[in-house]
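Starting off with a structure, shown below.
Note that this complex is displayed minus one protein chain, with the remaining chains in position.
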Amino acid sequence: MLHALPLAETSLSGWLSGLISGHALLPGEAPLAWAVVIASILKATVIILIVQIGMLYATWGERKVIGRMQDRLGPNRVGLFGLAQPFADMIKMLTKEDITPTAAHKWVYNLGAILVVPPAVIGFAVVALDRHLIAADLSVGALFFFAIGSTSVMPIFMAGWGSRNKYALLGAMRAVAQVVSYEIPQVLSIVGVLLLAGTLSMNGLVISQGPLGDAFPGVWYVFLQPIGFIIFLLATTAEIERTPFDIPEAESEIIAGYHTEYAGIKFGLFYLALYFVTISASAVGAILFLGGWQPPFGFMAGLPGWVSMTAKTLVLVFVFMWLRGTLPRLRVDQLMAFAWKVLVPISLVNLMVTGFLVKLVAGWPPLGVFGAFAVANVAMVLLLLWLVAGWRRRSGARQMSFDRPRDIAAGAAVRGGAA
Amino acid sequence: MTPTIALWWYLLVAAALFSIGLFGALSRRNAVGVLMGIELMLNGANVNAVAFWRYTGPSSGGGLTGMDGQVFAIMVIALAAAEAAVGLALIISIYRSQQTVLLEDFTSLHG
Partner (left out) sequence: MIEKVAFGLVTAVALGGALGVVAARNVFVSALWLVLSFIGVAGLYALLGADFLAATQVLIYVGAISVLILFAIMLTSNVMSDERANNRQAFLAFIVASSVVAALGVLGYRTDWPVTWGDGATIVRVEAAAAGGAVGASAPVTATDGAAGQPAGNTDGVNRDENVVQLGTALLGEHLLSFEVISLVLLVALIGAIVIARD
């Protein structure tokens, strides 16, 4: 179980080792430790640069897309098609006055803004843009991504508490309750995929969806796990706090939530992190459900992996923009009820059915596997519709509601127990 | 291949974590602070378990198969989660009736 190709040809660290030590690596020989470090730093730099540019144009793209959806033109004044707009925005952010409220806890307030970026960036370490364009193909890659994602609540807490502003604190409490609640359906929805692939490694996940995967060859997991995919999309939208789940920063209720007190570049950092996580979540969605860097059709086999991967990621980014342009914001009680009463039970059922099917279909021909999953998914959807219809008939009420606001905190307590 | 870092260093770090946690659990006035100290102690114990798994584990199962140390650590993490959930629920409940979370004010059992 080693690289199929000699290290010296395929990996940056192998090449660097050869450069430093003066001879190419023999098969099985480990590269120099420092070469590994330098190679990692180089890879990280390249990935961060790509992501930065992607982030800048994601803001431009979002304004264009939403503008068109709302029958406007979007930015078109600065540069050709408004393409220089992100840079104008950046200059504006950087030159604005940097205000620290006198009442704020200085350290926590400033660190909150700074620390909001690292969790958003570190997640990219395990995103496989191509077979070899990955900073670290960890054996626990998928778990690592969601673990890093779960740390993003800490800077939110710090921002909300450090600002000493009741709206900021309220926004932080809302944000954390939401992120923590939606983490459960998000992780449960991908466990089905992990069961199918039998690995947590990002490259392993992509390869298992390609023509050479040994478990279920040539099938993207979105076709075997459609319910999981939809839950993943919904939970991720809430996890990265985008409309319709942007209750923590609902400007009509609590000004701007936890970043109310931030101005200039510190506000810019929150903005940056929002787009970083949008892109990284889309990329991970593409890897888990859409075959990652595998080309979409057999005849495209010559296409570079990163082209397929970028295209798939952009499709998912567009879906997030689409949701934002289409749907109104939820109420906070609807939001919590949706996570705990709808998404968690569905994802648990989906997980159980998938686990059962994975054992059942072992050794079946591909068409049989596909058919079994199709039948199971249709059955689950029908069951769900039947349950929802019955529930609405019985309750007579159209809204899901919690009685008391403090149940939200109880919801967070439940989640800690469930973890 | 010999380990770069001797096992003792990991044991020392684990002991230090445990002791700092012990100090926190014994000295804090705030009930949540005591709970944090206990979490630190559990972490120290976990570091010990994983260090022993890495340094002395493989021989027990022949090759790198003995997973007892890691399983033990996972059980401790799960128990810590349960402990935090129940402990903090208790603290919130006491706060509702006593309006305080300082341990020296919890005197209703003094009679």
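Per-chain numbering from 1; labels A and B assigned in written order.
In the analysis below, a contact is a pair of C-beta atoms (placed from the backbone, for glycine too) under 8 Å apart; a residue touches a chain by one contact, two chains touch by 3 or more.
Nothing here was measured: the structure is a model prediction, and the numbers come from that model.
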Touching the absent chain when the full complex is considered, from A:129, A:176 or A:254: A:176
Residues in chain B touching the chain absent from view: 1-5, 7-13, 15-24, 26-30, 32-33, 35-37, 39-40, 43, 46-47, 50-51, 53-59, 63-65, 67-68, 70-71, 73-75, 77-86, 88-93, 95, 101, 103-104
Residues from chain A at the interface with the omitted partner, ascending: 1-7, 9, 11, 13-14, 27-28, 30-31, 33-34, 36-37, 39-40, 105, 108, 131, 136-140, 143-144, 146-148, 150-151, 153-154, 157-158, 161, 164, 169, 173, 176, 180, 183, 199-201, 203-204, 206-208, 212-215, 407, 409-410, 412-419
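As a working rule, only the chains that are shown with their structure count from here on.
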Gap in Å, rounded to a whole number, between the CA centres of chain B and chain A: 31
